[in-house]
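What follows is a structure written as structure tokens; I'll ask about it next.
Below is a slice of the complex: some chains, not all, each in place.
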């Protein structure tokens, strides 16, 4: 097994990025609370660095009140701790797997948000009945396979599922909860918030009767416009 | 195509109203968060001016924390930007269409609020089973047609639907979400909050069994009293 370098052996620009990303990742955890995506210590956020093959991730089982930039853990992309006083999230190996296999992804978020997780407990994709889903997910929100926690098996399931749904930034792991990806941690947090919102709305719609699904051609138009025109360019 | 005037070429009273309306529209976005009507950057509010054929609207895809009076965009009633540093909301052409075709409307709000949008995903009007609906909507809350985002097609669908439901300040666009109108932006925000509340209540009622709908004659009495007697005159 290769020797893991300590953070102090990395160049100054890496150390500077670590400092900035620790701040970003610690602060973004407040958004998980703000949008009601987590209870107690559940949920975790990571961001990959651009200056080295490292990532910054939440420590394991620590309450949100105690999260500080300094408590965020730095690991390499095999999940080995490079800097930090606490053990990293139980999902570290899965975050690392996603970064190794999806080179455009620089942010990963995992929650057990209520309605997304409810869909996951039944193994059903969330059908695409909202223009907001066409925009954000380019179709249904897919369900990934059942996997035990602690190894990189969940990461494998996430990557395998997202390959089949290339427009979706979210996969809901069966019996578990959503994982979301993005170009940075903020984008992945946004995807986590949107996943719960569409999960809740489509859940409520299903209780009312027959959902009208959107035509795949219209979904493609929505997704294209949203990806290329929406927001500030 | 006519030349679009810049804001500095408008009379002083127009510039003064723009300044005041930017403040109003920016501040009202807090109410969308307060009443849980929006997630992340979703939702937008506009208000038409009284001193010129202009409106003030939220910029596209900007997070609520970043909204300031200065970031609000001023456009004419064809959606052309007259003042502002950012691109206006994706729904600008639809807001503009509504103002051009409904001369008493000076405020428009759009959200994806959860339960209203759930009714929209099934294409069903919300039946009138609450005195509060008789008061505010004068009957059921209507569903509008499915339309793609980005052109004025949504505005057309809103206007066409509200013509058939002249007492309703709200229409829920199929597979999309509610648009509400009012004599100013605050009235349209109130209508958005009431739309979500009655959508949630009637959704919950439907899960309990048979809803008792209110007699149309009683609805007319409720709506008349509310419009003419309620509040501070």
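Letters A and B mark the chains in the order given here, with residues in each chain numbered from 1 onward.
As a convention for this text, a contact is a pair of C-beta atoms (placed from the backbone, for glycine too) under 8 Å apart; a residue touches a chain by one contact, two chains touch by 3 or more.
Note that this is a predicted model, so its numbers are computed, not measured.
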{"item": "Copy number across the full structure, from 2 displayed chains", "value": "4"}
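In this text, only the chains that are shown with their structure count from here on.
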{"item": "Turn needed to bring subunit A onto subunit B - CA fit, degrees, nearest 5", "value": "90"}
{"item": "Geometric centre distance via CA averages, subunit B-subunit A, whole Å", "value": "32"}
{"item": "Subunit B contact footprint on subunit A (complex, rising order)", "value": "35, 129-132, 135, 190, 193-194, 197, 200-202, 204-205, 207-212, 214, 218, 221-222, 225-226, 229-233"}
{"item": "Footprint of subunit A on subunit B - complex, ascending", "value": "39-40, 42, 59-62, 86-87, 90, 112, 114-115, 117-119, 121-124, 146, 148-150, 174-177, 203, 206-207"}
